[in-house]
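First the structure, in the form of structure tokens, and then the observations on it.
A protein chain is absent from this complex, but the other protein chains hold their places.
Letters A and B mark the chains in the order given here, with residues in each chain numbered from 1 onward.
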Amino acid sequence: MSVSPTVSRASGIRHLLLMAFRRPGLLAAVAFLLAVAIGTAWPQFLSAYDPIAADPLQAQLPPGAAHWFGTDQLGRDVFSRVVHGARYSILIGVSAVVIAAVVGSILGLFAGLARGVIDEAITRFLDVVSAFPDLLLALVLISFTGPGTVNLIFALGVASIPRFARVVRAQTFVIAESGYVEQAKTFGLTKAVLVLRHILPHAMAQVPILATIGLGTAIIGAAGLSFLGMGPQPPIPEWGAMLAEGRNYLRVAWWIGVWPGVAITLTVISVSVLGRHWQASFEGRRQG
Amino acid sequence: MTPLIHIRNLAIGFPKAGEPNTVVRGLDLTIHRGESVALVGESGSGKSVTARSLVGLTGTGAKLTADVFDIDGENALDFHERSWRQLRGNKIGFVLQDALVSLDPLRRISQQLSDALGDGSFFRRQDRHGESLTLLNSVGIPDPARRLTQYPHQLSGGLRQRALIATAIARGPALVIADEPTTALDATVQKQILDLLAERRRAGNTLLLISHDLAIVSRLADRVLVMRNGQVVEQGPTAEILSAPSHPYTRQLLDAIPSASSRGYRLSPAGHEARITAATTQVPATAKSAERRRLLLPPKSIDPQRKVLTVDHLFKRYGSGAASSLVVNDVSFKLAAGESLGIVGESGSGKTTVARIVLGLVAPDAGRVLIDGRPWSQLTEAQRRTHRAGIQLIAQDALSSFDPRYTVERIVGESLDSVAIFGAERKRRVLEVLDAVRLGPAFLTRHPRELSGGQRQRIAIARAFAPRPKLLVADEPVSALDVSIQAQVLDLLAELQAASGTSLLFISHDLGVVHHLTDRVVVMKEGRIVETGNVSAVFAAPRHSYTQALLEAIPTLA
Partner (left out) sequence: MDVENVTALRQVPVSPASRHFSLMRATLLSQVLGRVGSGILVLWAAITLSFISLHVAPGDIVSLLIGEQLRTPVIEAAIRAEWGLDEPLFSQYLSYLWRVLHGDFGRSYILQTDVATLILSQILPTLKLTAAALVVAVVFAVISAVATAGLRWPRRIAGAMELVLVSTPSFWLGIVLLFIFSFTLKLFPVAGDRTFSALVLPALSLGLSLGAVIGQVLREGLERALEEPFALTVRSWGANGLTLRLRHGLRHAALPAVTLTGWLIGNLLSGAVITEQVFGRPGLGKITVDAVLGKDLPVVLAVAILSAFIYVVLSTLVDILYLLIDPRLRART
């Protein structure tokens, strides 16, 4: 997890071990995310049952040895569905964040470097877009495109563009005014070299951190929209959609609606812990 | 009569991970009523922590031990938070530096005075208008009724600091502790505050002054304790310490103060070069106490015929309409090859803007800058670019002038981009200039945040000299440094300038530094040049009233 270029590989590993010893929370978060990653890439590795095929004879079994998380109203193994669901929830979240980060960074950089009228136009546009709450903006977009996985990604991604654009724009401004950029000007560097060498790396430095923290928000947003039926359609085992089904069986089979929620919360906590640790070490390094 | 403060063998540490991290050790301090005592030292000497321990505010995690720790006859080692709270403000008042941040910026002066007059509890609180007015009067704030309704940022620096002092003396404490009370203030304002404190001293009030500045101390204190690395190295009556210091560190501190008398001489002790690689600057204990001889700096060669820099009727306005202000107003001067020119002025005088125009970072509204008699400010940036190597900048805050991702090698090497020196030749030149500022090759791979303040400023100097510029613009290059580090940096600057024949445009608010280092001086006020001439002549016989006021305001060793 070391991003410092000065830390060599060997000391990086030692650094990691030390970190694991001192920060058990961080270690747990990384371990859980690894499990989620495996569930995303290779769900069969972790689960024994088919997440889609119904088996009415096995319906609504409480958690037990055969079905760790129990079975749902159609007799499907909840654990398998949660594991397979990682693929949808994570991929929707990651794709939405990537869209937002890429477009947002480009807009932010453009505004920050161009300044003047272009900056004003972009900032005003962002102001207008942020006047609609994220989730509602996504809903508006979906009412044009209709529900579905791809449409959900697009809607969520567009809705979180302003957050990235704002940070990158502000960073670009700060760095363009910084002492070392001024100093570099006195060396006679051309504008292009100045931007590439000194402004761009710093302006973009926070984007991956912001994206990590934003991933948590995106996963929750995706689950919420799926809960409302805007995302992947049944019988796809997406976590938010599973919660919507579980809500109806709460009185008779609590486990259907609880486990997907636990999966969401743990994933988001892990992502946040990772993102915050990264941010803290980034700021620590910046302050020296 | 029992002394107000009686401390024996005080030690303060901030234990962390099993290590004691002692910041103060073996400190004895006694303050009698009516006395004025000063703790003097550089950063890290432990003077501020010592002061804070007297009001029980060393912070959480501090471990304090002492054989005796009596405040007004009571054993403060037994104090609980409640006892400390009763002591604070009542028995001891505390003044910090920079009232802009040491007063709550979101509350009016009246509220803060009422808070300071009150008993500090949240629920019993009242407005004390009358008492507040009296207090502001007593610290010499004119029109106090209006000031009461204002916020700290609406007051000038001097009034703000007076208001802060007013809160500290609100409940008539027996002792006032002033921790760097005039740091960050302009010289003329600093003088007003010192006068106010001196007045209180004459009126018989007890004062504990914390300062890095021996000159300030000499005006206010009866007795001085010189601290270093958590220990008192020397103490005694102020006049004695200043005229005949017995400890080499005290002497080194005194020698390090730049002034008229130090012109042409080194400020830092001889042979310090060998020790710079070590973390601290150790003074050999073997040096004899009476020995105070200065070493000569190498002579400069000035070619008065060759004007490297010509500044011709510059004007610069910031803002527009009624809110605009003329930051630079008809400024002209010349700088000859090898010469040093100081620009002196308080904050807002426009001196930094002049520097930025000379550097070609800001375009003047009118007037022009010539380099070697050829146009400079009128050129386009593309035309200027090829000549940029000839003019280099040393900024005040070296750390922020370094790209934090870069190593020292890349930082210094980048200035050689402009003269197209790359590869092995670049590395050779980088090593050469690092050696010139007495930093070894081990520093090549360091990052800025791994360096001390003095090392950072050395690297900034090395970088500026690397492309062999004909003009060096130094904007307050030493004002953030401790006096002994400042001495080393100034010596280096003088040495390198003499060796390279570079001209130096030196911007500073510190008249002592300018007097020590430069040949000619330009005094600026509100964007205008009020006086200019040979530095010794101007400072010996200032013609303009502002220059006179500036010079009077400098605290000198009494």
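Basically, a residue touches a chain if its C-beta (ideal position, glycine included) is under 8 Å from a C-beta of that chain, and two chains touch if they have at least 3 such contacts.
Computed from a prediction, not measured in an experiment: that's the story for all the values here.
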Review point. Which residue, A:P133, A:P201, A:P234 or A:G284, contacts the hidden chain when the whole complex is considered?
Key: A:P133
**Study point:** Residue among B:D186, B:E234, B:E409 or B:D519 that touches the chain left out of view
**Key:** B:D186
Review point. When the complex is taken as a whole, what residues of chain B touch the one chain not shown?
Key: 52, 55, 57, 85-90, 92-94, 96, 98, 100-107, 115-116, 119-122, 151, 153-154, 157, 164, 167-168, 170, 183-186, 323, 347-348, 352, 396-397, 476, 479-480, 509
Practice item. Kindly note down the residues of chain A that lie in touch with the hidden chain. Key: 124, 127-128, 130-137, 139-140, 142-144, 146-147, 166, 216, 220, 223-224, 227-230, 240, 243, 246-247, 250-251, 254, 257-258, 260-261, 264-265, 268-269, 272-273
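Just so it is clear, only the chains that are shown with their structure count from here on.
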Point to revise | Complex interface listing, chain B residues touching chain A | key: 359-361, 384-389, 391-393, 395, 397, 399-405, 414-415, 417-418, 447-450
**Study point:** Footprint of chain B on chain A - complex, ascending
**Key:** 5-6, 178-180, 182-190, 197-198, 201-202, 285-288
